[in-house]
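All protein chains but one are shown at their positions in the complex.
Let's look at chain A:
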Amino acid sequence: MDALVAQLQMQYRNYTVSLYQQGFLDDQFTELKKLQDDASPDFVAEVLSLFFEDCVKLIGNMARALDQTGTVDFSQVGASVHQLKGSSSSVGAKRVKGLCVTFKEYCEANNYEGCVRCLQQVDIEYKALQTKLQDMFNLEKQIIQAGGKVPQVDIN
């Protein structure tokens, strides 16, 4: 039992560290984890869930705004990008946030192709993060089910 827990914990540590190293997550995600405790054990999962719902909504807005036959209202696209940039920043979704910075510049330049590319990338990126985090949360569950505690992962 202990050997299994130890193995799962090591897997979890390595996986978490890799998410930071590959740029999926940044320090803000660490801050989120600090806010989680035994009284609120699902806080991180809950915030991320809200974030992913936000992604669906905002990306939908952007797609509709870019889909206008005729003149595209780039400020409308930009408004949704700004919101996505904000929420990705708040949860530590580093790659999504980085894409939003580029996306915002294309909106300000009224660059249609640039915007469409960014939209596609942002869609891919948030889904990739969602999958990665799901794997991470699953590892946490496995550790707990095996009778262990989820370790604090020191990134630095």
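Assume contacts are C-beta pairs under 8 Å (C-beta built on N, C-alpha and C of every residue); 3 or more make two chains touch, one makes a residue touch a chain; residues count from 1.
Just so we're on the same page, contacts and distances are computed from a predicted model.
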Message = Suppose you had to identify the omitted chain by its UniProt name; would it be "Calcium and integrin binding family member 4", "Response regulatory domain-containing protein", "TYPE 2 DNA TOPOISOMERASE 6 SUBUNIT B-LIKE" or "Cytoplasmic tRNA 2-thiolation protein 2"?
response = "Response regulatory domain-containing protein"
Query = Which one, A:7, A:40 or A:120, makes contact with the chain that was left out?
reply = A:40
Ask   = Taking the entire complex into account, which one of A:31, A:73, A:108 or A:135 touches the absent chain?
value = A:31
Note = From A:90, A:110 or A:130, the answer for touching the chain not displayed is A:90
Key: Contact set of chain A toward the excluded chain (per top definition)   = 28, 31-32, 34-35, 37, 40, 43, 46-47, 50-51, 53-54, 82-83, 85-87, 89-91
